[in-house]
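Missing here: one protein chain of the complex. Every other protein chain is in place.
The block that comes next holds chain A.
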Amino acid sequence: MTDLALRRSSRRRAHFLPRRGSAILLVSGGVALLALLPVLALVEIAAQGSGDLWPHLIENVLPEAVRQTLMLLVGVGMATVLIAVPCAWLVSTCDFPGRRMLDWALLLPLAVPSYIVAYSYLDVLHPLGPVQSAIRFMLGISSPRGLRLPDLRSTGGCIFVLSVVLYPYVYLSARASFLVQSAAALDVARTLGAGPLRTFVRIAMPLARPAIVAGVTLALLETLGDIGASEFLGMRTLTVSIYTTWVNRSNLPGAAQIALVMLALVLLLIVAERSARRSRRFVATGSAKPQAPTRLNGLAAMGAVLLCTLPVLLGFGVPLAHLLNATIQRVEFSGFSMDVLREARNSAVLALAGTALALLLGLIVSVAQRLDRSRLGTAFARIASLGYAVPGTVLAIGLLTPFAAFDNFLDSLARQFAGVSTGLLISGSGGALVIAYAIRFLTIPVGGVEAGYAKLSPHLDMAARSLGSTRTGVVRTVHLPLLRPALATAALIVFVDGMKELPATLLLRPLGVETLATHIYAEAARSTYEDGALAALLIVIVGLLPVILLARISRASAR
């Protein structure tokens, strides 16, 4: 490179992208501000005062809500680890019949919304349902009144339902970690005389711990924000209490106050997870030979197949079979309505737009963090990830006010200066909903791209720069191609989550727009969820393809 070229490129850099306060950092700050919008609105709502609510809450509501929330978190946390980690270990380090299929099949429950799993299991396990009918038949009991088994509508039932749909988060990250663990460390343990179990417990598990914790954190955030399944199964969690305070006591400021307290708790959880990860960071030596899978035979193989099939059956097989059955019965009974196709289109379009926006915003934030390397960039990335920690209902309420205010501002401007009414430009068009999806799921691309970047050595940037590439050039020609798997993974997860999203969709969608999720909810609201079976089935089917792709990409990128 000539001196001139070097000088020119450095001048151009100095002009367009100064290191401090660079343009991309500024945009990233804008994204962070957008993500902060609902929280700021919440603070504003909370500041309106909630009257004499808190003494009542502290005495009668919060102790029980906190207790039930904690029980749910502990239960789901333990159950997802117990389900996911052995499966992830088996699929990534052993070989047994059906392993290749189970490898991706274990992710399938991601495609099923928790509320649908809850409805399905209530039907299947009800005294009038197939399971209990069969038990009574075998025991020779004629009337359902003759046998009383535990009810699904309980803490245990809710832990069960949430665990069988949320374990894939843990599975995904544990598997990724097991796949890259170098054979060397494990071999050393084996040559020192440790058996397979001991190797797993003493070496593989501790190495995978940060990844497992990250997966569990995601599952717990989902649990914390869940309203569909929890409310349906009779739980009184913090999120349900926020909702009740708002809806039944018409005390929105009070609900906002509880939401802020909960947000603080969530932030604590995330900070704890981050610091746990930081203190135990393991360098993955990329060049190490991955482990050769251990071949399992006979009983061991059978056990492995059974252990890995069960979660798929519980989280996906049973709900799907139930939905298929219910759909067939419904179509026979009331025919096929074309409405459902329109709803499917709406769901897909909204989720797609939300995905594109989330990806774009996530990329901006992550790239800014990489290029700028200042604390500010990292802070923006953290703030941008906040949306996931806010329950969807609360997020929606928080967005309602600023969007509508903006629309009204624009409308009055247009009326004043152009003599036309723009109406509700953002909130009336579905734009509000798309932005809500993007904010809610922004943590997925931000986290994904960040993790992708972690694998790209800074030396790569230096090499590209020394070959004359500009900073934007590095991003375009080096980063983006290498980040493609991370971006694709994030896109697929956001899309599936967008299809399933209920609370924000319910509140922010424009006049006359139904989606599959709101359709199901409307049916469930009058306990006719069988009428929503077809819509539920479509959500699951549309979610299937991304989930299968996801499994492929994550394996490919681990290799």
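Basically, a contact is a pair of C-beta atoms (placed from the backbone, for glycine too) under 8 Å apart; a residue touches a chain by one contact, two chains touch by 3 or more; residues count from 1.
To be clear about the criterion, contacts and distances are computed from a predicted model.
Of the names listed as "Tryptophan synthase alpha chain", "PaaI family thioesterase", "Paraquat-inducible protein A" or "ABC transporter substrate-binding protein", the one that matches the UniProt record for the absent chain is "ABC transporter substrate-binding protein". When the full complex is taken into account, the listed residue touching the unshown chain is A:Leu480, out of A:Ala272, A:Leu341 or A:Leu480.
Of the candidate positions A:Val27, A:Leu376, A:Leu456 or A:Leu506, contact with the unshown chain belongs to A:Leu506. Screening A:Ala321, A:Ala404, A:Leu456 or A:Ile548 against the full complex identifies A:Ala404 as the residue touching the chain left out. Touching residues on chain A toward the chain that is not drawn are 56, 59-61, 64, 68, 122, 126-128, 132, 143-148, 151, 153-154, 231-234, 236, 243-244, 246-250, 252, 329-330, 333-334, 346, 349-350, 352-353, 356-357, 359-360, 363, 393, 396-397, 400-401, 403-405, 407-408, 411-412, 421-424, 427-431, 434, 476, 480-481, 484, 487, 506-507, 509-514, 518, 521-528, 530-531.
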